[in-house]
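Please find one structure pasted underneath; my questions will follow.
One chain of protein is taken out of this complex; the other chains stay put.
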Amino acid sequence: MITVLRCAVQGQGLHDISALVANAVSAAGVEESLCTLFIRHTSASLLIQENYDPSAKADLEMWLNKLIPENDPDYTHTLEGPDDMPAHIKSALTATSVSIPVSDNKLMLGTWQGIFLWEHRHRPGEREVVVHLGG
Amino acid sequence: MITVLRCAVQGQGLHDISALVANAVSAAGVEESLCTLFIRHTSASLLIQENYDPSAKADLEMWLNKLIPENDPDYTHTLEGPDDMPAHIKSALTATSVSIPVSDNKLMLGTWQGIFLWEHRHRPGEREVVVHLGG
Partner (left out) sequence: MITVLRCAVQGQGLHDISALVANAVSAAGVEESLCTLFIRHTSASLLIQENYDPSAKADLEMWLNKLIPENDPDYTHTLEGPDDMPAHIKSALTATSVSIPVSDNKLMLGTWQGIFLWEHRHRPGEREVVVHLGG
């Protein structure tokens, strides 16, 4: 079963999509399954991370921005704006797809795990995440 | 089919869980399948890497520790200890889930591939890895 989630993002950073995904799983009514998420973009990615303390989220964003700064003089791919090439690199280092087992119609996430869409560009917009349930 | 592996870890580093996973696959007795591993934590991750030469393992650990040091003055998430925020970042850069095709009831790993649980915290403990077989 395939569902496409359209996720509005306000700009760069980690957006919690755990509830959206949990709803898609719940609606499917499957006892046991594998839930695979796939993001259809190359400048945004997926992350399963600590969902409790906002400081962990802030530090993750800070650290990745420091590792992959804008305006590196070595970039040649600059026509789409200073945040575009860093966004591609950030996507390459994080996940385009993640798979989470489902039991009793619930995602088997750990206690502190949330599912995040990591938007790497500054502009607000809409991103598509495909949810596949099966297996 | 879902199995939860409880993996004891003695502290930070790469722990080979290949035999544990192979046993879970073997016990399932499936001819052809997809084996998906999912770790239920945000400060430990999964890695498929060289399983032969211990120096490769040691260098991987050394390199990641150098890239993501403890006590970075920019960290704000510090209440859970100096190894906690680096552990979240290390998890974000490596894998929370990996999928390995199964044929003839065996994981289709390459000759030199082992499956590792990468513990990023110092303290010993137990980590849960969910094994899903299906598809």
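Labels for the chains are A and B, by order of writing; each one numbers its residues from 1.
Please note the rule applied: a residue touches a chain if its C-beta (ideal position, glycine included) is under 8 Å from a C-beta of that chain, and two chains touch if they have at least 3 such contacts.
The shown structure was predicted, so the numbers you read here are calculated from the model rather than taken from an experiment.
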Query raised in the report: In the complete assembly, which of B:21, B:60 or B:87 touches the absent chain?
Result: B:60
Requested in this report: Could you please point out the chain B residues that touch the chain left off the display?
Outcome: 32-34, 47-50, 53, 55-56, 58-60, 62-64, 66-67, 93-95, 98-101, 103, 108-110, 112-113, 134-135
Query raised in the report: At which residues does chain A meet the chain that is not included here?
Result: 1-2, 34, 36, 38-42, 67-68, 72, 74-77, 79, 85, 88-89, 91-93, 95-97, 99, 128, 130, 132, 134-135
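To be clear about the criterion, only the chains that are shown with their structure count from here on.
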Query raised in the report: Roughly how many whole angstrom separate the Cα centroids of chain A and chain B?
Result: 20
